[in-house]
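One protein chain is absent from this view; the other protein chains keep their places.
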Amino acid sequence: MDINKGLIAIGAGLAVMTGMMTGLGEGTCAAHACDAIGKNPEVESKIRSTMILGIALSETCAIYGLLVAILLMFVYPNL
Amino acid sequence: MDINKGLIAIGAGLAVMTGMMTGLGEGTCAAHACDAIGKNPEVESKIRSTMILGIALSETCAIYGLLVAILLMFVYPNL
Amino acid sequence: MDINKGLIAIGAGLAVMTGMMTGLGEGTCAAHACDAIGKNPEVESKIRSTMILGIALSETCAIYGLLVAILLMFVYPNL
Amino acid sequence: MDINKGLIAIGAGLAVMTGMMTGLGEGTCAAHACDAIGKNPEVESKIRSTMILGIALSETCAIYGLLVAILLMFVYPNL
Amino acid sequence: MDINKGLIAIGAGLAVMTGMMTGLGEGTCAAHACDAIGKNPEVESKIRSTMILGIALSETCAIYGLLVAILLMFVYPNL
Amino acid sequence: MDINKGLIAIGAGLAVMTGMMTGLGEGTCAAHACDAIGKNPEVESKIRSTMILGIALSETCAIYGLLVAILLMFVYPNL
Amino acid sequence: MDINKGLIAIGAGLAVMTGMMTGLGEGTCAAHACDAIGKNPEVESKIRSTMILGIALSETCAIYGLLVAILLMFVYPNL
Amino acid sequence: MDINKGLIAIGAGLAVMTGMMTGLGEGTCAAHACDAIGKNPEVESKIRSTMILGIALSETCAIYGLLVAILLMFVYPNL
Amino acid sequence: MDINKGLIAIGAGLAVMTGMMTGLGEGTCAAHACDAIGKNPEVESKIRSTMILGIALSETCAIYGLLVAILLMFVYPNL
Amino acid sequence: MDINKGLIAIGAGLAVMTGMMTGLGEGTCAAHACDAIGKNPEVESKIRSTMILGIALSETCAIYGLLVAILLMFVYPNL
Partner (left out) sequence: MDINKGLIAIGAGLAVMTGMMTGLGEGTCAAHACDAIGKNPEVESKIRSTMILGIALSETCAIYGLLVAILLMFVYPNL
């Protein structure tokens, strides 16, 4: 009985969950961008570029999780 | 007794949960788009395109989770 | 003792929980649509169609979870 | 020792928890409908029908969970 | 050693937790009804009936959980 | 080794946690009632009765959990 | 090996966590009372009594959890 | 093998987590007190005393958890 | 096999998590202080002292958790 | 049977989850920056630099988690 493989899979599942709240954060960001464009459509391009910059920075957190998940699945078992 | 198969299934279930908050984020985004259109119906197309862009970017987080879940179910056991 | 069947059931239960927050997101979306219609009843049809579009996009997250739950219950055990 | 039955029960308990946030989403929806009616009582029927439509769409998420819970309890053990 | 009974009890405990957020949703709904009545006391009866309708619809989610908990405690063990 | 007693205790602990969010919902409800009374002290009695009605309806969710916890502790073990 | 004692302790720990959100709800209630007093200091006594009534009602949820925790620690093991 | 000591430690860890949200509730309370003082600095003393009263009442929830944690660590093992 | 040491470590990890939400509460508090200073810079010192008082009171919750974690790590094993 | 490797993987998965809420915090930050730019486009550069400073400070929390995850995967097993 070697259940390490299964436990590592659980670890990978937990790791990728890091990106969970990023989905909410990015949705919130787009939500407020919609509000802001609705109120002041003239600066649409500035708002949209700020939105994309913010989403790109948030995305790093999801990337950390994905990275650790992939490390756990493909690198860690052969360490 | 080889419970790896079962543990990997739990890992896959956890991984796909990454998309949980994305559902909230996208709902929030659509919620604010409704608000914004109600306040300023003339810029409806701009708001709706920002909403769809934001939802598409948020969706990436759910995709990461789905990807890891599928990797865990179909690729990882045969590694 | 083969507890894989039970563990896979837990995995399926976790997977379908992905749709948990979607229920909140959609409720929030409808909540703001109610607000917006109350403030500006003339654009009711535009707001309602945006609401339904947003809910349809959010629903994808719940569908991912349901899909993985069904894969885990009916496909994965026979892999 | 066959603990599959117990583990499947846990899976079913987790699955039905999918509806947890729907209860919050629907409460939020009704909350905002109350606000909107308080502000603009003339459009009460429009607001109430939007509220019921939104709640019906949110309810689908709780139904997914209930469905998987019932599948796990009554169908999956005999698969 | 037959721990199925104990595991089913955990499943039932998880199932009834479905109603957890409903308590918050209903509290939020009553909160906004208080706000709305404070702002516009003339339409108190309309607001209160909307509040009770919304709470009744939210309650369905808590009922699903209670139902599954009772099924798990009294029906499932004898299946 | 009979750990059913311990596992049922965990189930009861989880079941009573159903009331967790009710505490938040009721606090939120009282919070908004404070706001509303501060803004419009003349209708204090109407607001307070709505608040108490809402709290009473929310309390049902906590009662469900307490009920299942008590069932699990005192009835279920002798089933 | 009798680990029931330990498992019951975990159940008691979970049960008392019921009061977790009550702490937030009461803080929120006091927060809004501060707001309301800041806006309309003349009705301070009405607001403060509503706040204390709301906190007392919320406290019931924390009491349920504490009750079950104490039942689990001191009564349930000797059942 | 007697793992009761370890399991009781986990129970104590869970019990003290009851205070988790109290930290948020108190922070929220202080946050709104800051707002209120910023808007109406003349009633600073009333607002601050309401804030401290609210925090003291919230603190009870954290105390319940700490109490059960200490009971679990120092009293329960010798029961 | 004596896994008590490991289980106590998990308990300590859970205990220190009590401070988790305090980080959010204090951030929220500082957030509103920023708002309030932006709106009314003349009372900056009053707002800042309220903020620091609130953060100090919130910090107690994190301290409870840290205290129990340290008790669990250094005192409890030798009890 | 040496399952330490698997358990450490779970620990690493949990550790990297520290960054979960940072994704939300950064998204919220960008969301409010969008709002602020929409309201007052002249100070776009000040707002954007504050946003980036805030995100950089938040990022430290995600870094702590990533650091511990990497320590757990690559350093801790050989300790």
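The first chain written gets the first letter, and so on, giving A, B, C, D, E, F, G, H, I and J; residue counts start at 1 in each chain.
Note that in this section contacts are C-beta pairs under 8 Å (C-beta built on N, C-alpha and C of every residue); 3 or more make two chains touch, one makes a residue touch a chain.
Just so we're clear, the structure is a prediction, and the values are computed from it rather than from any experiment.
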Those residues of subunit I which, in the complete complex, touch the missing chain: 1-3, 5-7, 9-14, 16-17, 19-35, 37-39, 41, 44, 48, 51-52, 55, 59, 62, 65-66, 69, 73-74, 77
Residues of subunit J (touch criterion as defined above) contacting the omitted chain: 1-8, 10-15, 17-29, 31-33, 35-37, 39-40, 42-43, 46-47, 50-51, 53-55, 57-62, 64-65, 68-69, 71-72, 76-77, 79
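Just so we're on the same page, only the chains that are shown with their structure count from here on.
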Chain centre separation in whole Å, for subunit H relative to subunit E (CA means): 26
Chain centre separation in whole Å, for subunit E relative to subunit C (CA means): 19
Subunit A: positions in contact with at least two other chains: 1-3, 5-7, 10-14, 17, 19-29, 31-33, 35, 37, 39, 51, 55, 59, 62, 65, 69, 77
